[in-house]
Structure formats: C-alpha cells, structure tokens
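This structure is in structure tokens; I'll ask about it shortly.
Every protein chain but one is kept in place in this view of the complex.
We just call them A, B and C in the order they show up, numbering each chain from 1.
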Amino acid sequence: MTENKIRAGIIGATGYAGEELLRLLLMHPLAEIGGISSVSFEGQKISEVYPSLAAFCDMVLTDEDAVIANSDVVFASLPHGLCEEKAKKVLTLGKAFIDLGADFRLYREEDYQQWYGLEYKEKQLHEQAVYCIPELHRGLAGGKRLIGNPGCYPTSIALGLAPALKAGFVFADDIIIDSKSGVTGAGRGLSQKTHYPDCNEAFSPYKAAEHRHTPEIEQTLTELAGERAMVTFVPHLLPVNRGIVSTIYAKLKQSVTLEEVHRSYEVFYQDEEFVRVMPLGDYANLKNVTFSNMCDISLHMDSRMNRMIVVSTIDNMVKGAAGQAIQNMNLICGLPEDTGLKLVPPAF
Amino acid sequence: MTENKIRAGIIGATGYAGEELLRLLLMHPLAEIGGISSVSFEGQKISEVYPSLAAFCDMVLTDEDAVIANSDVVFASLPHGLCEEKAKKVLTLGKAFIDLGADFRLYREEDYQQWYGLEYKEKQLHEQAVYCIPELHRGLAGGKRLIGNPGCYPTSIALGLAPALKAGFVFADDIIIDSKSGVTGAGRGLSQKTHYPDCNEAFSPYKAAEHRHTPEIEQTLTELAGERAMVTFVPHLLPVNRGIVSTIYAKLKQSVTLEEVHRSYEVFYQDEEFVRVMPLGDYANLKNVTFSNMCDISLHMDSRMNRMIVVSTIDNMVKGAAGQAIQNMNLICGLPEDTGLKLVPPAF
Amino acid sequence: MTENKIRAGIIGATGYAGEELLRLLLMHPLAEIGGISSVSFEGQKISEVYPSLAAFCDMVLTDEDAVIANSDVVFASLPHGLCEEKAKKVLTLGKAFIDLGADFRLYREEDYQQWYGLEYKEKQLHEQAVYCIPELHRGLAGGKRLIGNPGCYPTSIALGLAPALKAGFVFADDIIIDSKSGVTGAGRGLSQKTHYPDCNEAFSPYKAAEHRHTPEIEQTLTELAGERAMVTFVPHLLPVNRGIVSTIYAKLKQSVTLEEVHRSYEVFYQDEEFVRVMPLGDYANLKNVTFSNMCDISLHMDSRMNRMIVVSTIDNMVKGAAGQAIQNMNLICGLPEDTGLKLVPPAF
Partner (left out) sequence: MTENKIRAGIIGATGYAGEELLRLLLMHPLAEIGGISSVSFEGQKISEVYPSLAAFCDMVLTDEDAVIANSDVVFASLPHGLCEEKAKKVLTLGKAFIDLGADFRLYREEDYQQWYGLEYKEKQLHEQAVYCIPELHRGLAGGKRLIGNPGCYPTSIALGLAPALKAGFVFADDIIIDSKSGVTGAGRGLSQKTHYPDCNEAFSPYKAAEHRHTPEIEQTLTELAGERAMVTFVPHLLPVNRGIVSTIYAKLKQSVTLEEVHRSYEVFYQDEEFVRVMPLGDYANLKNVTFSNMCDISLHMDSRMNRMIVVSTIDNMVKGAAGQAIQNMNLICGLPEDTGLKLVPPAF
C-alpha cells in the first residue's frame, strides 16, 4: 500500500453503482482500493463477476468488516435501510462514510418515513450527515465524515434549476419535471421490464408522481428557492445504457429574456468544472456527457406561455452516482474536486 | 385489376410514410395499388429502393400524373407546400385526395402562414378539406374527397386529451406536452443527427416550444375544449425506430378522482377499435402499439399538485401516418374503418 | 365458433414463440383460437401477460387439457422432453400436433440422446413424425398429423444451402456456419446475459461448436447432399430483438461461377413464395425479413479461396418458429401454405 493514497473501500461492490465506483477509483491517481464486499458474491473475484475488470482488479470480494478495517473512506451502495448501522461502525472508527443510497439524503425524518416507510434509528448520525451536490453544498461538507450522496434524478434537476431558483426567476411551487433515465438506473437485478426484448425498442414512464426521489428533489429546490418548492415528477425508462435527461418546465415569475436567464446561468456556473451551460440554440444531449462527470444544461423559452424550459443531462452512473461520490470523497479529503474525474466524454 | 377494389396511388412513395403506406395497402383486402411515384427514383423499381418489398411489389416508380390517372384515391406524402396543386388536379378528375403532409391540416390560414411561412393559394380547396382523426372527426368526413391527414404528435395528443377536454376536467389553456418520437419521424433523409453513432445511445429534445405541430395540436384541443387551448410542446428524439409517447400534464379544474377520469375515458372510447384505455396502474408503452394502428392511453394523477398526467402512445408511422390515412380512405370510401388495419401489435 | 375455421390451440402460449404464434393466428383468416395454456400463468388473461394483445385476445390461460379438448390442431412451445406425452394425447384424439420444440426433430434417437441427454419413450410416435421445412419437405407431410417444426438456426441454414448441396457444388463435410441471432431467440426467461445493460452494446458468441441445433442442421444437410454432412456451427447473440443471419462458408467441389450458382438458386426457389434469392451484389439483411415469413438469401464468392459464401436470413420468431408452424398447419390441413402469412416485411 502506498503511504499517501486514500484507501477507499466499497460495500456492495457488485451492483452497478458499486462496480462503476470501483472502475473510477482504479483510475484515481490518489486512491487505492482498501477492499470490496458483496453479500451475494463473497469469496469470488470481482473480475469473475465483471470480466471487464480482469487484470485491472482481481481482488476477492470479502465481507464488509474486512473492507471497513482496511479503508480510510468507506462507500456503500446498498438498498435503503441498511446504512445507518454501517455508517455508525465506520464513524466510530474515525473513518469517513459516503452512502450512495437514500439513507442520509433526507433531512426531515417524516419525508423518509412517508416515502421509504422506515424510521431513523440513529438520529444523531443524521445530524452529522451532509447531503452534498458539491456545486451547491460544498460549503457544508468541510470537516464532515458522513455524506449522503445525491440521487441521479435529483442531481440533474437541482443543477438544472439552481440558478433560476436562486435568482427568483420562476415559481418554485409548480414545477413539472419529465425525466428519462437509461436502464442502468434500474440496477443489475433482473426484471421482465429490463429483459432485453421487452426493453429494447420500448419506452414508457414509471412511478408517475410517486417516485421516491420526489422529496429529495423538493428538499433541494426548496433550499435553493428559499420557499416551499413542489414538483410533479415523472420518470421514464429510456432504452440506452446510461444517462439521464430531465426536461423541466417552470413558469416565469417576471419578465425576463432567455438571454438574461442564460447569462445568469453562465455566471452561476462560471467556476464549475463539471457543469456546462450550452450556447443558446443548442440542446443538451446525454450523448455528450456519458462516461464523464459532466452536467450539460440547455435553456429554452416558451414565450407564448411565459414558461422556461431547462434541459439538464448527466451520466446517471457518474455524476448521478459514482463520480459524484468520488467528488465528495475528494472534497472531504482535501483533494482538488476533479482528481480522478477529468474524464473527457466520448463523442460516440 | 380487380373490379371491386379501390385503386390507391401514392405520390412520394419512397419516403418513409409513403413506403409504409404502400406496405399496408399491399395487405389491404379491398385495395390495390394504382401507381406509385417518386421524383428522386422515377424509373426504378420500388423494390430496388426497399428490398424488403421484393416479390410483394416490384412496381416501377413513375411520375405523379401516371399515378393520378390510374387511381381512385391518391395519397401524397410530400414536404409541405406542394400539395395544393396536386389536390386540385385530383379533385378535378373526381377522385379523392389524402394528404399525409401539412397542407390541409390547419383551418386558419394565418396559422399556416405563421408556422410554415406560406400562403394558401387555392382557398376554395381548403374549404372542402377535412382534418380527420376518425375517432374525433368522422362525422365531418362524410361525402368529402379531400382529407388533411393528421400529424403524428397531434394524433397522440388529441386522442390522449379528448375525453378530459370534452368533460371539462382540465384547464385547456396551460397544458404541457413532453413528447418522444422514434427516429423514423425524422424521415428517410440523411442528417448528422440521425447518423447511427450520433443517434444511438443518445437522447435530446429539439424545436422546444417551436415545433410546427403546435398550431395543429392547439386547433384540435381548442375544438375539443370549446375554449382556446394553449400548450407548451417539446418533442424529443428517441433512439428507437418507431413510436411516439406523449406525456401530457394538465391542471384539474375541479375535484375529480382518477377513477372518475378513467371511467370517462373508457366510456368515451368504448366503441373505438383502435384506442385502448389501459387499466389503472398500468403504463402505456410504445412497445405495445408499434406496427399496429392502436393508440394506448394510460391515466395517472399527481394529487399533491392537483394535476392529471396522460400518457398516450401510437406508432408514428401507422396511427400517426399511413395507418390513419388508410383509416381515412376506408371512411370516405364507405368501407369499415378497420379494413386492412386489424394488425395485432407484436409483443417484441 | 365458426364452422369452417381450424380451431388452433397453443400449449405454452406465454413463451415468446407461443405468443408470436397466437398473434399470427389471430390474423389468420381461416383459423380461430381453440384455447391457450400456460403452467405459470394459468387463470390469467393472456392480455395481462402481454398488454400488446389487449382487445385482440383477452382469453384466459387454462391447462393443456382444456386446450386440447377444444382444438383441431395443437401447437406446443415447450422446453424439450415434455412433448411426447402431449403428442400422444392429441393424436389419440385424432387431432394434429405441431411441436415447436426439439422433441420430434431428430430422426436418429442417438442424436437426441447425445445432444439432449434424453431417450425416446414413445418410439412409434417418432415414426409418425415429420420434420418439415415446407420448401424442402412438403412432400413428406401429406396425411401426417405430427410435425416436428424446425429450429430457427437450422431453417436459415438448410434453406441457405439446399440448392448448392442438391447440385453438388460444395463439399458437405466441412461447412462453417457463423450465425447471429436476435435476443428473442433466448426466450422470455430472465438471465444476466439478456439483461438490457449487459446485452445492449454487446456482442459475443455462445455454445461454440456445442449448440444443440448442430445435429438437426447436419441431419437436413446430409439428406440434401446425399452424403454425410458435417458442420462447425457457432451462434452469436445479436443485440436486436428479432432475426437470424447465418453466414455460411463452403468449399467448392468444382469450378463453378457465382453466376451459375446464383442461377441454380433462382431456379430451385422459383416457385417458393417465402424465399427470395437476392440479386448478385446485394447482401441479405435481417432488416428486410423481420416480422415476415420470408427467407432472404444472398450469394458471394471468394474466388481466391475457391469458397462460396451464403448469407441466409429469417425472422427467428416467424419463419424460424411461429410462422413456419402455421405454414405447416396450412400444409397438413390442406390450405394454401401462405394463408395468414402474406406479411409484407416493414422496411424500418
């Protein structure tokens, strides 16, 4: 083990987000893998589960305790409801915990109860947790060791609306969000819906106005707007592997031109390496961000209806999960945020 | 030629809609092909352009006059601005004309001027023309010989909203429509955007709030609502060959339950063979309608926002173009509307 | 029930081949559905399993005995090893049985034992059974009531090689077949390999030189060649829903030109409605046959190597399964073979 590298461990390394995290960490110049665990594949090499990793990482999957013992930062990519206990264990040892799941994203326990049907058992943990989209919350993360890594849809939406809400351009309480996600968003688990012939040449919404990301979206938008934000959120399953496009519709509060809005977005994100505000007239396309940590935003106006349209796109597995988790790791470990994340998106 | 069959001719037979029309007409038990024309491929066999048709139709593409001379019903699938002259020629001969393009869809010339930049040269023709989604307008088509065949997006949207607007459940003047279309919607012409590596594993909106189908959509919704309808309409290019999904967001005027809305849709479409109102809880998926003339509609409610969500899906090339054109031919020729259109959609 | 229609029943109607069969039978003008069964979904409507069928067929899935009782022709689409017993039951009642599986395809029991690991329990049944690719074996099917419907790969290969083997152009004992099949070929059952993100943007062979279709392929090629045929057969999983392309490499026995070979193919298939020999210079493409019962064959020559290359393509679910089964039903019931099968392939 190298002295100066962060030892990063992954609990739940064989899910899609876990594997992507491992892949990116293997290319991170200042991290090394402390350990990887999996309940289903314990004792196997990760490269047996994912032959794409062969020669790059042939580590054996262990149990979570071995991972924790050997890591400085522990990532968990697990179904909700399992991470309080693991976070506690990790924090007790003085290490950092980054949860890619939903357990530390919602500040209001009643939201968690309502949308996930569970209670917070370790309330003091939640007081230490920071929900962190670095572009919006990095100021809160200083000195923290417990990060609720944001969900994929909420990341695309919060970045897409932040400048407009901050500037008070739009009404926050009646926003419509029509999102489309690639199939990796549904995870590695098998289902009829993601069986190739059922999913290919198909398209459909799901969980219309009842997706669990809704309270997370509203939490951030409320915080940005400084008033209660409410959204109609409808996700769709898109027959591509990766990428989310959120098309967002918001009523203008005031008379503002598209050029003014565009200018405010450019200013808002001028120092952000991972957000690109597209030239007016262009459309954000997931094609341009997949396999990278970028978020592309394009702005449009329906002047007949006095409505602003924002298109925000990210790679759901990178900026929407593993990449942002590493960005958060960099942040709390004092590294430049882009370390290991300077991934130029392929054009095809 | 068989005595009793309708002789159907196609002007512009080598575009995607023209070819699909030909394909469906070849399977129509009471039609035969009077002729097919193409400016670009005149003199070639259609099966040289589309080898899929070999043995089924090896007719030679001629000029339009030969087609008109030999047909009872003439279909045209051409860029806008070309059909007034052709329609005039056809009607003068006492034959019927069905335009799959935009030239006879808009009743108000000012809409055509505004969105297409052209004027109506033959105003009396437009007085004879009927814009006809048969499920909504069949009463108007009796005795008519000039049909403006509806656009793909407008068909999906009008069928998706008709019962709600008729019943006055929703506000007509602030509807948001987020549509997604398969790539055949962009036609057979080559473009960088539809080049496979640029289009595959990609997703993006286009012409946000400025698509030419907007006035056609509003024309029908206004007629249905009995008051001025206005929409924000944003289409997206979906990486599949066929199919449109329109996700429609409309504010409820009154307190009405999802069950009541659903019941009213079922009643509205109870005698319609080509519209299926899906069971509550299911989602319309383009998978279930492609290669058929069906329109599937699913209904959802965001009760937190007092908003109804309609998902309406069709095959853009069938119910959205060639199939509906044949349905219109059947209608004006006095055949059962479903003749040649009892196409059971493949499950995969 | 209509007097003159064939009552067709399907055992195993919820698998992909079963569903496709049902779909095609629903469009067959001289057949009606006698019944449909499924072990997994008994008691449910088929349209609950396949919403694409809603309104076209809302029949309830029963057990197999109800299907048999109410049908004149019983199709079975089941895993191998289950059909002897069902065929016996059906034949005893004087009805016809068409097995879409492997139980009645191999004439030599030792082949079945070697490749499927099972024995023939009802040997007399196998004496009555006919393996029937109608273009090659229709003469054998007269008066028969038990049909082993050919496999998808073997159909594409036998049709692709029949004229060359009959004419003695190529060596039969050293043929290489590189086949590629759409994912429906793997069936409706879930597997990691057919999980969308694992299967999309992927390509790989499987069961190289050990696929169970090998003896079936060799059986037919041997019969055509009049001498022992042997093949190296390697199938690949192709990321499309439907279609098989078999690229076949065979050494020329004699000096023969591509034009002579092509001419002999044209003559061989001149009366066949479902086989198209493509013009020299063109390439068979699965695109041109999917959703139809067609087989397209293109011919090429590597004159440097004295080797003929045949490309043969079908829709694995139609000519490779359900369509051919209906063609066989038509054949043994005395209907024109193309009844219900005049499906013009879509161009896109």
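Keep this in mind: contacts are C-beta pairs under 8 Å (C-beta built on N, C-alpha and C of every residue); 3 or more make two chains touch, one makes a residue touch a chain.
Values in this document were obtained by computation on a predicted structure and should not be read as measured data.
Note that of A:Tyr116, A:Tyr206 or A:Phe291, the residue touching the chain absent from this view is A:Phe291. Checked against the full complex, the one of C:Leu30, C:Ala55, C:Leu93 or C:Met230 touching the unshown chain is C:Met230. In the complete complex, the hidden chain is touched by one of A:Glu201, A:Glu216 or A:Glu337, namely A:Glu201. Residue in contact with the omitted chain (choice from C:Ser52, C:Ser156 or C:Thr290): C:Thr290.
Residues of subunit C in touch with the missing chain: 174, 176, 178, 180, 197-198, 201-206, 208-209, 230-232, 234, 236, 238-243, 245, 247, 249, 283-287, 290, 300-305, 307, 309, 311, 313, 348.
Although one chain is not shown, part of subunit B still touches it, namely residues 16, 182-184, 188, 190-192, 194-197, 199-201, 239-241. For subunit A, the list of residues touching the undisplayed chain reads 16, 19-20, 23, 26-27, 50-57, 184, 201, 241-242, 273, 276, 278, 282, 285, 287-289, 291, 294, 296, 317, 342-348.
Quick note on the criterion: only the chains that are shown with their structure count from here on.
Relative orientation of subunit A with respect to subunit C corresponds to a rotation of 180°, obtained by superposing CA atoms and rounded to a multiple of 5.
Among the remaining chains, the Cα-based centre furthest from that of subunit A is the centre of C.
As a whole-number value, the distance joining the C-alpha centres of subunit B and subunit C reads 36 Å. Within subunit C, residues 16, 184, 201, 241 each touch two or more of the remaining chains.
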